[in-house]
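One structure is given here, and the rest of the page talks about it.
Note that this complex is displayed minus one protein chain, with the remaining chains in position.
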Amino acid sequence: MEFSAKQIAQFIGGKIEGDENAKVHTFAKIEEGVPGAISFLANGKYAHYLDDTQSSIVLIDESINLEKAVKPTLIRVKNARDCVAKLLQMYEAAKPKKTGIDKLAFISPKATIGKDVYVGAFAYIGDGVEIGDGCQIYPHAVIGDNVKVGEQCIIYPNTTIYYGCKLGNRVIIHAGTVIGSDGFGFAPNVETGQYDKIPQIGIVTIEDDVEIGANSCVDRSTMGSTYVRKGVKLDNLVQIAHNTDIGKNTVMSAQVGVAGSTKVGEWCMFGGQVGIAGHIQIGDKVFLGAQSGVPGSLESNQTLIGTPPMQKLPYFKSQAIFQRLPEMYKQLTALQKEVEQLKKKQ
Amino acid sequence: MEFSAKQIAQFIGGKIEGDENAKVHTFAKIEEGVPGAISFLANGKYAHYLDDTQSSIVLIDESINLEKAVKPTLIRVKNARDCVAKLLQMYEAAKPKKTGIDKLAFISPKATIGKDVYVGAFAYIGDGVEIGDGCQIYPHAVIGDNVKVGEQCIIYPNTTIYYGCKLGNRVIIHAGTVIGSDGFGFAPNVETGQYDKIPQIGIVTIEDDVEIGANSCVDRSTMGSTYVRKGVKLDNLVQIAHNTDIGKNTVMSAQVGVAGSTKVGEWCMFGGQVGIAGHIQIGDKVFLGAQSGVPGSLESNQTLIGTPPMQKLPYFKSQAIFQRLPEMYKQLTALQKEVEQLKKKQ
Partner (left out) sequence: MEFSAKQIAQFIGGKIEGDENAKVHTFAKIEEGVPGAISFLANGKYAHYLDDTQSSIVLIDESINLEKAVKPTLIRVKNARDCVAKLLQMYEAAKPKKTGIDKLAFISPKATIGKDVYVGAFAYIGDGVEIGDGCQIYPHAVIGDNVKVGEQCIIYPNTTIYYGCKLGNRVIIHAGTVIGSDGFGFAPNVETGQYDKIPQIGIVTIEDDVEIGANSCVDRSTMGSTYVRKGVKLDNLVQIAHNTDIGKNTVMSAQVGVAGSTKVGEWCMFGGQVGIAGHIQIGDKVFLGAQSGVPGSLESNQTLIGTPPMQKLPYFKSQAIFQRLPEMYKQLTALQKEVEQLKKKQ
């Protein structure tokens, strides 16, 4: 696939400065540019990279003023970052997709496989499974009995989807992720002096357009279902406990953990390593800074950070003073002595 | 499987209010009830769900008073939550188990497989492995050379048990979990200017009745064994480092990490994302709140939270004052000025 500056400018609605016949076949960061690559520049601070880059074409924000001519062909656009995303999507869509059912795959005779489905070698598809049209099931994916997978899903290698779980359309599950493992439920048994397992007979429901990163976990519910709603995006190593409900379009960074029976609203964003307690409610559009710890329910429309979470500015102030606590302690002690002196003198 | 209210009431020792012939074949949360389902109500606060639930039978605590008649058949019991756990166990036990050795499994001719064992397609069982009676080895489990697995264990898909490790009876390992990967041991080598690997030639020993969640890790010891003692329950994404010893019936929530050579006592409970330093001792019955960080040894019989861990009440107080630190700082500064004034006036 090779494209000219002219073709690209037309596609994204940009204005060319330089050779409209410059051709590219790949992408590169501007500082790692190579001939035949297209790069982008969205921040004037990095304009100096234009002097040295070997990239043939650079998408650049209209608003960036350059003081001298540069070697690459420029395509001026309103928002270079958005345009490059668009081009990446086009490039990705044009890549050849894996097709066909590998003869080393295991597909239960009781499973139903849609049209144009790829199933890689050593993939395992259990009894009663339904795989929708256009799905790509990579090698070593394990799809347990009676799992329903919608259309156009991508299930990467070494994933495990336990029996009975349901995936919507266009769901992407990255390698190593586990959907539907038993929720963590045990009850101490006084007679035997150990824990009894509480069976987890529910499922996990993952709605349309969800993407889950690598080595994450979503546990099946005790009964009913754990829900990951439409458009949710989870990063790697995220833990979603049983009986939770993660609202539409909510985004969680890596290593976040949500404990059991908690309901998270829509359009939330959680930074890395955030921990959410069980049995609470998080409203819509709650933005939590990295490593926040949330012990109780939170109202909608807040940007918070810390443990427990606070508004950002007071949090940073408290943090700054935390660093000066020893000094503050000394000042307080000194003051106590002075007041003692003053009292004596009266 | 279908059961009548009468049969269930007899099994759990409850008292029926309503139609003793009401029949159920599944479970549902009371707020998601469907005809043919049994639900439970253990908290009077949610009694209003009884007005609308479609469930045919509801297990309900004796102590909950209802103001009017309700549609579902009620079974009155001392503790509805415990009874539903009992019923779930009965339901689970009655589910048909996978059986037989799939012809697509790899079993070393030097392995020994007990009676009534299930080995799924693409499971890998290495040389010298011993699998006890009644085990279920799911597709894509990898059991390394010379691993010993006791009786009635369940090893879910995409797990890896490295060579030489030992599992007791009734051990459950969820998908993606890794037992026996190399402990993290390196020594800087001044001559080569890089790290030398310290080989980890020990094993992991997992005793009876342990359950480990999905995508967790237990590292093999440098020499000897890492121990996970009888009845331990670990949630998902938990890290147990090499040379540790996790005491009987200790429970760890998701994303907890225990560093190397630490000994954890019996009947401890750690909340999510807790971190325990290496080379320390945690006593018995130590309960740690979520995200606690434990830099040093802890005595038995304590409920603590924070970093370093404190008693709960003082911790919450300190946390509350942390939020008011900027105000407190201002007050202190104001006070200093006032005292200065007072001193001048004397």
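Letters are used for the chains, namely A and B, taken in the order the chains are written, and counting of residues starts over at 1 for each.
Basically, contacts are C-beta pairs under 8 Å (C-beta built on N, C-alpha and C of every residue); 3 or more make two chains touch, one makes a residue touch a chain.
The structure displayed is predicted, hence computed values, not measured ones.
> Per the definition of touch given earlier, which of B:V147, B:L237 or B:A290 contacts the omitted chain?
Answering carefully, the residue with contact to the hidden chain is B:L237.
> Looking at the whole complex, which of A:S4, A:Q152 or A:S253 touches the chain that is not displayed?
Within the whole complex, the residue contacting the unshown chain is A:S253.
> Per the definition of touch given earlier, which of B:G13, B:G100 or B:P314 contacts the omitted chain?
Of the candidates B:G13, B:G100 or B:P314, B:P314 is in touch with the missing chain.
> State which residues belonging to subunit A touch the missing partner chain.
Against the left-out chain, subunit A lists 27-29, 32, 82, 85, 88-89, 91-92, 104, 120-122, 138-140, 156-158, 172, 174-176, 209, 211, 213-215, 230-231, 233, 235-237, 249, 251, 253-255, 272-273, 290-291, 319, 322-326, 328-329, 332, 335-336, 339, 342-343, 346.
> Considering the whole complex, not just the chains shown, which residues of subunit B touch the missing one?
106, 122, 124, 140, 142, 144, 158-160, 162, 176-178, 181-182, 184, 186-187, 194-199, 201, 215-217, 219, 222-224, 237, 239, 241, 255, 257, 259, 273, 275, 277, 293, 295, 307-308, 310, 314, 317-318, 321-322, 324, 328, 331-332, 335, 338-339, 342, 345
We take it that only the chains that are shown with their structure count from here on.
> Enter the angle, 0 to 180° in steps of 5, of the rotation superposing CA atoms of subunit A on those of subunit B.
C-alpha superposition angle, subunit A on subunit B: 120 degrees.
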